[in-house]
Structure formats: C-alpha cells, structure tokens
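The structure under discussion is supplied below as structure tokens; questions concerning it will follow.
Only one protein chain is missing; all other protein chains are in place.
By letter and in written order, the chains are A and B; residue numbering begins at 1 in each of them.
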Amino acid sequence: MSRFSVKEGRANKLEEALLEQLEQTAEERDELTEEEIGALAPEEFETVPYNAERAERIGYSNYSYWRSTLRMFLKNRLAVAMLIAIVLLMGFAIIQPYLPGQGTRGLTEGVLPAQGPKNAIRIYNWPVGTKDAGMPMKNQRPSGEFWFGTNAIGQDLWSMIWSGTRTSLIIGFAVALIEAVVGTFTGLLWGYIRKLDFFFTELYNVLNNIPTTIVLILCTYVMRASIPTLILAMSLTGWMGLARFIRNQVLMIRDRDFNLASRCLGTPTDRIIVKNLIPQMVSVIMLRMALAVPGAIGWEVFLSYIGLGLSVDTPSLGNLVNTGRAMISAPRLRYQLVFPAVILSVITICFYLVGNAFADAADPRNHL
Amino acid sequence: MKKWIAILLSASMLAAMLAGCGGDTQRENGGGRELAAEQIYRTLYSSESSTLNYLYSTTEVDMSTGVNGTMTLYASDHYGILQPNGATSYEVSDDGLTWTFHIREDQRWYDYQGNDMGPVTANDWVAPVYWCVEAANDSGNSDSCFPIKNAEAYYNQTSAVLSGETPATSLTLADVGVHAQDDYTLVFELEHPTPYFLSILEFGCYFATSQACLDEFGERFATDNEYMWYCGPYIMDQFEPQEIHHYVKNENWWNADHVYITEIESKYNAEASTLQPTMFLQGEVSETGVSADLLSEWQNDPEKAKMITTTRVQTNYSYFWGFNFEPRVTDTDHNDEINVKWSIAVNNENFRKSIFHGMDRKRALSVSYPTNADELMINSLVPPAFVANNGRDYTEYGDLAALMKEDFFDEAKAKEYRDKAMEEMRPLLQARGYDFPIEIVTQYNGSSDWGQECMVIKQQLEALLGTDYITVTILNFGSSGFLAGTRRCGNYCMQKLNGGADYMDPETWTFITEPGNNYCFAYDTTEKYEVNTKTAETLAIANEFFAMQDAAKAERLDIDRRYELFADAEAFYINHAMMIPYRCTGGGYTATTLDPFESPASSCGWTYLSYVNQHIYTTAMSQEMFDARLVEWEAERAAASK
Partner (left out) sequence: MLRYSFNRLLRSLLTLVIIIAVVFSLLRLMPIEGYFDNFDKMSPTQIQNKLTLMGLNDPLYRQLGRFMWRLLHGDLGTSTRYRVGVPITGILGKKILISFRFGILAMAVSLPLGMLLGVAMARGKGKLADKLGNAYIVFIQAVPNAVYFLFIQLYGAMLIGCSMLYKATDLRTAILPILSLALPSIAGYAMWLRRYMVDETNKDYIKLARAKGVPESVIWRRHVFRNSVVPMVQLIPGSILMTISGSIYVESLYSIPGMGGLLVDVIKRQDNNMVQALVILYSIMGILGLLLGDILMGIVDPRISFVKKEGSR
C-alpha cells in the first residue's frame, strides 16, 4: 500500500479539485431567466408535426460487422500479399494442364503410367538416335526442357508437382469443408438441445481420446489409401473440436442478457443465431478451416512416410516429398526433394498467415 | 563378461594375425585386397526379429540367430556342396527309408555369457522335431518335418485336440520317426524314400536344440538371447530389440579355424535403405545395397564407380509371368467385359503363344538390371543351378535341355500366332458381343521398378502386336494386402508372380502349378470357386500335365528318372505357353568390403545367412574383381563337385 496507494497519493487531491470545479461550473451555468423567456418571439420557432416513423428512430452506430472485418484484414499488408499468393498458386495449379507446351513437348511420347487417374503424367523416353533410345529419361536435372527435372521413372517433375498440388489442395479443402459443416451443425445441435448434451459429451470424450494416429493408420490399412479414403479418415478426427467450441459458444450466448432481451422482444431464433452468434464464431471457424488445409497435407506426408499414403501414380505433395527423401544421399538428385518441399512450405505458410490474419480481423473486439 | 570378450577378441586377433602371416592364399581371395585389421562385420537392419526362436519362425531376420548360433547336421559350403557339420557321416538304408547320422563328439553347449552348459548329443536333434510337431507350439516349420514318419499324423492329431475335436489317431511322440540310438547316433525313419532329405536338414526344425534348455526356459525359450544356448560358430551376447544384435565368435566350435569374423554388430534403423550408402562411405558399415537411382550417381563418380558390384544370382526364388486362367478382375469400371474377353483369350493357345514369343524379356529386365539382365533371365520355372544330380544340372534333363537353348523372343513367330489367334477368337468374341482388342490387366505393388518394368513391356507388346489386338492396362494396387488382393483372388489377367524353394528337389516348385494352387488357377475350379471358364482344351493340357507331374513325384528311387520326368512335365507346360518364365533372384547392386564368393552358396535353406569362412577387407570390391572371382569360383566349384 506504499507508493501505489492511489487514495493517499492522488485521489484525495483529485477529488477536491474536481469538486471545486463542479461548483464553479454550476454557478456559471448559462440559463435563461423568466423574463428572457417571455421576450422570445414566436416566429423564431417552428412546430414539428408528429411523424410515427421518426418517433421510433433511435440512435445507432453505423457499424457493419463484415465491413469492419474486411477493413481490418486489408490493413494487414502481409496477409493480403499472402492471400494473393495463394490465389495465384491455386489458380495456376488449376490452369496448368491447359496451358500450351505442357503436353508432349515434342519429344518421343512415352507411356501413360496407369489407367486410373485420367490426368496421369506421361513418361518421356529418350528419342530415337540417342544413346538410350526407348528407355525412360530418368533423374534428369532441371534444364530448359524440364523446368523441374524428371524423376526416377522419367516423368516431368513440373507436371507432377502441379498435379500433386491439386490433389493435396482438393483433399485439404474437402477436409476443411466437411469439418466446418459437420462441426458447426453438430455443435449447434449439441448446444441447443439439452437432452443430447450427455450423449454428445460422452462421444466427444471417446473420440477425443483415441489418438488421431491410430484412427488414420487403421483406416488407411483396412481400406486401401485413395483420395476419398484419406478425406474420410482425416475428417473423422477433426470435427469434434470445432463442435465443442461451437457448443460452448451457444451455451454462453443463449444466457447472455442481450439474447434474453432479444427473445423478450420476440426475435426469431434464427435471427439470433445469425446476428448474434455467428459473428463470434466466424473467426474461429475460418481459422480452423484455414489451418485444416496445411494440417491435412501434414498428415498426408506422415502417412506416406509410414507407407500407407496414396500410391505413387496419384501424385500428391505427401508422396512427392517422401519419394524425394530417398534421394537425399545423392547430392545431384536433391532437387527432387527440394521442389515439393518448397511448394509445400509456401502453401503452409500462406494459409497459416492468412488464417491468423483473418481470425484477428474477424474478432469483434479488434474492431475499434 | 567384458573380460571374457576381451580375452576372446585378443585371442582371435592373435589367431587372425598368425593366420594372416601364414597364408598367402587369403590375400589372393577377395580379388587381391588386403584384410582389414579389425574383422568386425557391421551392418544395419530395418526389420526387427519378432522372436529368436528358430523352431517357431520362418522369416529371415529371425532365423539368423539360429543359423549362426546352432548347428545343422550338414551345412552347405561356399560351393553349395553339403558338408558335415553337426554330424560327421551318414548312411542310408537300401530302401531309402532309414537315415543314420553319426554325431560329432566333443561339442558343447554354451549360454549367452559363454558358460559351459553340457555336451551336444544326438538327442539335441530329436528335441526340435518333437517341438515342431506339437501343434500347440504353433511352429511355422512343422511342414519341414513331414517327411519323417508319423510326423504329419501326430501334428494333425494335436491340431484336432487344440480345436476341441476328437483326433482320429492316438500316437505318442515316440511314434514319430526320429530317435537317438545313443549319445552320438541319430536315426531318422521316413514316410517315403526321400533322396533330397539331406537338403531339408538346413531348415529350422533340424537346428540343434537342447532339451534341457527347452525345459529350463519353457515358454520363454528364445524370446531373448539370454533364454537360449549356443553350440554354433557364434554366440549372441547382446540383443536389444530395435537397437542392436551382437554376436561374438565361439572359439570352441569344431570349425572355429574357418571363422574369421570375430564380431558381428548389427544395428537397427528403420531408415536403413536411405542411410546405409552414406554410412558405408564413412566406413561405418561393411556393406550396403545400392538402389537403381543411386547407381547412376555412383557410376558417374570415378571413386565410387570402383565400389559397385552386382550380386550373385541366387536360385532359390523364381519369377514368371503368369496367365490367369480364372479371371475375376474387380478393379476397373468394366470388369465383366475384361473377364469375358480374357477368358476367351487365355484359353486360346495361339493367343498365349503370341504373347510368349512377343515379350522381349531382356529389355524389361534391363530396367532394373541394366548390366546383368542376361544372367538373371531363365527359360524355366526351376532355375538352372538349383539342383544337380552327379554334376548334371536339372535343366539339362528331358525336354528342358532344348528349351534352355531357345530364345523365346521371336517377332515373326509372334505375329504369326497373333494372326491365327485373331481368326480363331473373333467369332467367339462376337458371339458374346465383344471384339478385339483384348485388354490385359496387370497389377503391381507400387514399387517404381516394377511399375516401370510393366510400362516397358506394355509399350513393347503394343508396338509389336498392335493396339487393335491387345492393350495393356497397368494398375497400381499398392503394397498393403497385395498378394491377397491380386493374385490369390484372381484379380488380374497377366502378372509377374514368384515363388521360392523349400528343399533341393524339383518337387518343391510344384505348389505353384498343382491343382488347388492360388497362382494361376489352371485346373477345374468348379468345386473351389463355383465357376470354371476353362475350355476342354485347356483342361486337357492341365490334366495331362498333372499326370506327368504325379508320375514324377512317385519316382523316388531313381533320381535321374525322377528329374527327367519332372523336366518333361515342365517343358510340356512351357511349350503350351501356360506361363512365361522370367528370372531368378539376386543380381542387384551392392558395395561390399566382403567377398561374396566366400559365403555359403546353398540354393535353399537358411545357411546363406551364415558368416563362416568370410573375411572383411579394407576396400570395397570392384566389378572387375567380381567378374574375375566369378570365373575362378565356378571353376573351383566344378572341380569340387566331381
């Protein structure tokens, strides 16, 4: 209670000073005396008719949630740059197969490796007249012909990486979407309907405590690894966390005073949800969606590492990185690891930063 | 224990030095390289043993302890000839049913710390057989015991008891045909005359095991190196799972003079294939495999190019391209069409022959084996040099001899058969509402080498025979559950298949082609699978083949005649293009500081895991040294087999 005792040090003095000032101003109040009122002319005044609509109007601030969010987001220049980078990357990944010069490159056509995926990457053979005519062009370093080089089977690494990016992004987005939709829906149900609370809480405890690794490995081992299987396995584990958060929010909000007030006024439930709840939750939902994409890619790398990932003729960033790892002892071949790792890192960084920036922007407390 | 090891080490180093001084011959072996000062073999392994119990297990990792720690009665030497090991000699009765072995005297058992645990007697080869025929022990080696009289019957009896049924027989262990007449005489009684019985003795259930040891440890037997005893060339003094296997030389083994490597240090690493090449260059391991990708890297570096050699061809495993005679493809979006068309095609001998003569096997092999495709390619299911009788190799018998000299790849013939096939098959196809081309579905397990091989074959066949005749569809099944999902359930049209040998006789390969097999289904499958699309023609060929094989199996006394019958049957099968022989195993690339020609060269069994007779050298072997040594070795072997 020594140096920081506000009362002793400052408050008393402050109090006195304030009281003095108050008395002073009270004395100096500018009020009209009775005679002055009578001396006023009626023409200086205008009567305002009664307008029912305008009688209802109350003061309100011109605050729009989404506009403020957007404004805050745009202020963060790094995030905007990252967002542009992602959009460009994704756009390129989609357009890449249709660009000119991505097809046969005028070399002896090789053979499509597998008749499964329709957009399988060609294998390039040495043309007639060269030393290894007819054999695949394995492990060629990046050059003018092959911008990212070729891999051990003779496929163009440039096309492989873009195809892999597409696959990984599809898996990531699918997982993120499923998580968001299922998680939000379940969370809302869980929060609103009290009777389901016990059931869902138990379910949450069970699912939360089974380690994700076990679920993933068992799933990919029993059903063979393919894009739908991976999406299914990864979605199984993610949605519960979001559902729980949503449920907590719902519980908190339904008991808040302003909701009570809305309910008294007769606001329908869905409007409460849309206007009151969603803004609090959007930031978290978007953050989780943004982080789910690199998360899914990370799990995919893990699965490829233990040998349960996608088969090699469906390129994905996970198995490209894994195949590249085996080349690490040959310095000349390290490019096969470097390129996929760089693309993967760029995607992760971008999503991560954009997600965080959006979450910060969407938090109503930051809308100053 | 440390003191004991130190004494051992110094003793063996002294011995090695003296031996080195004495023998110029040691320097000349290994291609003229110098012996390393420390004869310690270091390696990495990436798959841990599930148990050290060589009676129970059949995987290579697990058997290594048994091979190096105990003894078999006879063991292959580095020429592939069976030499006395635990036994000194044997006799066979005239009817071929009784084999008597004389056990070497003065052999002792030791525990993992080197304490003497008693003498090695004939009973030590009775105990393992008793253990393996007991169904409750769940041994994977029990079928190796079945040539012994009543072994199979006893096994079935105990199996029945296990599943809660009443057994049909009431045998006891004494009824099983293996006894120790006295401490140094072992007698086997067999069910049928089995001329190749000696080679079966290299399998798990015939590794010496002391009954006293089994009694002492009971269920814990060989779960750890401390729970077993050793009488062989090495003692495992350290076993930490997922960490290290460490062996030290057993100085009291009868042939310890020929054991030069004094210590074996095997460390576990799940990434062994990635790290081993780098570790080899730093001198931390004694040898490493070199993958195809690393190969081109190393070949471009003058230093490293001198370190690469190919490995020897091994004859205990054979690969072939099989035609599926009962197609049940499920992995495409038009399975019915594929199955119907393929069942018509595969039953047409001209179709099969067009593929048989149209496939350029050498080109396909060059994908993974750019320099030694010729050595690996074989023209029969049973590889040459697998088994010989009195110096005459099995593949020189009967009709196989002519087959071995042929070059199957013949473009003109292939096209001729193609034209005939198209004529014959077209009406059949159109009757079912389909037409050419025939779609050939082949699956692989995700290994990029295999995939590449398929692609080369696809390209070559389609270019030669035309895509209006056939198209090849390559599917990547992935590695998990591969065999169960493709071969065993008939989910393919034509695929690279393989199988291995269990003993040195052609009969060991019959499990691939016999009725009831789960390889190519070339038999009447109505009973087993409720469907049979084979034509009478195909079944006739198959049945004739089975008759020929049965006749060969029945011939047990005259080995020449037996081999001839088997060879005729095999040649018959191949001449009707029922399968396309491909290659035997081995042939990969390696960098090694050992001399591969010093290691045991058995065509089957586990003796190849032994480290007897091998040296560590200071430098890696080069391909020139390898080729020179190969010539030398083959000459020596021919001389020794006479």
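In this section, a contact is a pair of C-beta atoms (placed from the backbone, for glycine too) under 8 Å apart; a residue touches a chain by one contact, two chains touch by 3 or more.
The structure presented is a predicted model; accordingly, all values stated were derived computationally and were not measured.
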| item | value |
| --- | --- |
| Touch criterion as defined above, residue of B:305, B:483 or B:531 at the omitted chain | B:483 |
| Given A:64, A:143 or A:205, the one touching the chain that is not displayed | A:205 |
| From B:91, B:138, B:336 or B:411, residue that would touch the chain that is not displayed | B:138 |
| Candidate in contact with the missing chain, chosen from B:91, B:240 or B:537 | B:240 |
| Hidden partner interface residues of subunit B, rising order | 48, 50-51, 53, 56-59, 135-136, 138, 140, 142-143, 155-156, 159, 162-163, 219-220, 223-224, 240-243, 267-271, 274-275, 278-279, 282, 284, 480-481, 483-484, 488, 499, 502, 511, 518 |
| Where the missing chain touches subunit A, by residue | 4, 6, 202, 205-206, 208-211, 213-214, 217-218, 221-222, 248, 251-252, 294, 298, 301-302, 305-307, 321-322, 325, 328, 337, 341, 344-346, 348-349, 352-353 |
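In this section, only the chains that are shown with their structure count from here on.
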| item | value |
| --- | --- |
| Computed distance of Cα centres, subunit B from subunit A, in Å | 54 |
| List of subunit A residues in touch with subunit B within their complex | 110-111, 113-116, 123, 135-136, 138-139, 152-154, 221, 224-225, 307-308, 311-313, 325-330, 332-333 |
| Of all residues in subunit B, those that touch subunit A in their complex | 273-275, 277-278, 291-294, 296-297, 300, 332, 366-367, 446, 448, 451-452, 455-456, 458-459, 473-481, 485 |
